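Supplied in structure tokens, the structure appears directly below.
Showing just some of the chains, left in place.
Letters A and B name the chains as they come in the text, with residue numbers starting at 1 for each one.
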Amino acid sequence: MRLKKTLCAFLTLAIGMIAAHPALAADPPKLDTGDTAWMLTATALVLMMAIPGLALFYGGMVRKLNLLTIAMQCFAITCVVTITWVVAGYSLAFKGDGMLIGSLERFFLSGVTLTTVHSLAATIPESVFIVFQMTFAIVTTILIVGAFADRMKFGAMLLFAVLWSLLVYVPVAHWVWGGGFIGGWGAFDFAGGTVVHINSGVAGLVAAIVIGKRMGVGKVDMAPHNLMYTLIGASLLWVGWFGFNAGSAVAASGKAGWAMLVTQFATAAAALAWLAAEWLVKGKPSVLGILSGAIAGLVAITPAAGFVGIGGSLVIGLASGVACFFACASLKKMLGYDDALDVFGVHGVGGILGAVLTGVFALTSVVDMTDATTKQAIPGGLIDGNAAQVWTQIKAVAVVCVFSAVATFVILKVIDLIIGLRVSEEIERDGLDLNLHGETVH
Amino acid sequence: MKMVMAVIKPFKLDEVREALTALGIQGLTVSEVKGFGRQKGQTEIYRGAEYSVNFLPKVKIEVVVGSELADRVVEAIQKAANTGRIGDGKIFVVDVEKAVRIRTGEKNADAL
């Protein structure tokens, strides 16, 4: 699954256990309890990535006076995007045949029952598919808040989550997975290199620039307050990512197992690569370094997990660890933007790298799908002689980058006009927790 | 010698430290404290029940200097920590009779 829906209707999967044919009205879909069990679990795992995963990961990296604020943002976005997804997001992303956007057939989930299924996930209840996809929308939107940490108004943040989840996440999800034009090109994105990571990474970069630098950055000590929280968060992200990547097989299948295996391997490689790079360049292996490396690896393997082999996953892991390290350590300094928690450096850069390398390292034997029209196996990437796939991947990356940047920019400018994006100087200086939420930690 | 003790906003710590370094000060000691003063704390909300919290996060700096330097130290802190807003904090000066450097046993001026 997880690719080119236009193709998908014509595909029959090579291995028997995922019967991914669309549900026919006359022929009641046959749910598989094993697939359903795994997807219920995977959904819980991805929710755990959002809360408490990202809340801890980000919360530990800010100063003590702003800790609750960013954790609260993660929690509040979880709530807000749940609503936007039920109301219209799911329907617009995954229903209808539009090249650019889905339909409102499932507005407020009308028509969903205990027995309906979605054609992309024919062996599990549609309700499970809805919540599983919802958690992706939640995680993606949350990722952005790292960029504008320590200076965003709470109300503006809520409004941003509503608008961005509907106006940016939903269309991109539709383009890549829901039947839109990027999937139609045959781009490979197993679990969200473009939809999730490039999308949020670029949005973060734009947000950091629009809202401006943190007051005192470079002068005031902004060292992470509690790296133990960050370590717990990164760990829960890693564990939860099994749901994210192996869950993107939408079945308890060999593909799911494979996705888990290469995810684990690439993540370990990336973590050690960042650690080694930092040790060499800066003289010390840091906790934040190994954690950031692990996240970079998880990000980069995301689009590739259902397509590449062991060797490919190793290269993707090592490359992402090193590339994201330099993006955070050097690129950011060079370009001078203040992406507080390196959303772009990790998710943007890691996502782009992973998406492109998927086109290089995809193996026909792992892709493991037949094109029903031509009756031929869908070819892998450059490594299997299909150089065109790299170009397809680059096009997909480019489109998502540009769209995300422009749309995010417009949304932020509109919010700034209406209610303002940034807290006052005094609030920023005295800390957001107490001033926005009337609370402190400890 | 004098101990200059200042209670300031946490955000200003680095600026104050730099200002003191510029005066040639080589050491100081910092603690996290809670301040109660004219700057009123936010109304904390505990499960909807209002709760008035009047203690705000501050940072306390203690620095011992030769008596001759004390006034310039006070002035430097006052300038660096100032935001013009209520709650900027206070500086107090206390007399110190003796100072010892633990590592060497050096005394008084030599110990600072």
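Note that in this section contacts are C-beta pairs under 8 Å (C-beta built on N, C-alpha and C of every residue); 3 or more make two chains touch, one makes a residue touch a chain.
As the structure is a computational prediction, the values presented were derived from the model and not from experiment.
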So the whole complex, written with the displayed labels, is A x3, B x3
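Criterion: only the chains that are shown with their structure count from here on.
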As the complex stands, chain B meets chain A at residues 9-11, 13-15, 41-45, 53, 56-57, 83, 85, 87
Listed in rising order, the residues of chain A that touch chain B in the complex are 64-65, 216, 219-221, 426, 429-431, 434-435, 438-440
